[in-house]
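A single protein chain has been omitted from the complex, and every remaining protein chain is retained in its original position.
Right, subunit A next:
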């Protein structure tokens, strides 16, 4: 039961009029005897609240002191250690690292988590429903399915593609795939085709230097022929 105490204030007579059916001096009429609850005649009531309560109201009373001493310190340290430890366990599943726009040299040497959605730990599969198991397929099967369609066109681009494919296969020591694996392969192929144009630039002369960085001086001096009013210093 919440009292609209603000409304009892004499500063809001219009509201009182509709409530009590008549303007009384002081407070309006309410359905029950106000004195029974303790609001006597002539008592000053707290002012009406015109805004929502502040987000951090000042504390009137000090809170209970925090646990301190040996036990408190130990439990605190335990808690923080546990938090850190759980983040390192294989049960902490991180969302897949988004594929970066450019394939970097360092990617070859970074093990980015479990291969293709496998779990890092081995649960006892006898205790779990069968549908939860992510199936494992053998290495040979995948190799034949990938390389065969790529063999017919033997241009340089495809050669590089197969080289990249073989490299990624070599990376995988244990072959783990899933039901949606076929779709993923197609996605990967598409992405590699998109990357191809950029890669060509790098691989053109098979040097370590990226071609676009090389400036052979053709553009120099060509721009200064436009409308030169000012002298060049």
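The rule is simple: a residue touches a chain if its C-beta (ideal position, glycine included) is under 8 Å from a C-beta of that chain, and two chains touch if they have at least 3 such contacts; residues count from 1.
Convention: contacts and distances are computed from a predicted model.
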Candidate names "F-box protein GID2", "AP-3 complex subunit delta-1", "DNA-directed RNA polymerase III subunit RPC3" or "Proteasome alpha-type subunits domain-containing protein"; UniProt protein name, chain not shown
"DNA-directed RNA polymerase III subunit RPC3"
Since one chain isn't shown, list which residues of subunit A touch it in the complete complex.
1-3, 5, 30-33, 36-39, 60-62, 64, 66-67, 71-72, 74-76, 78-80, 82-83, 85-87, 89, 91-95, 117, 119, 123-124, 126-134, 178-180
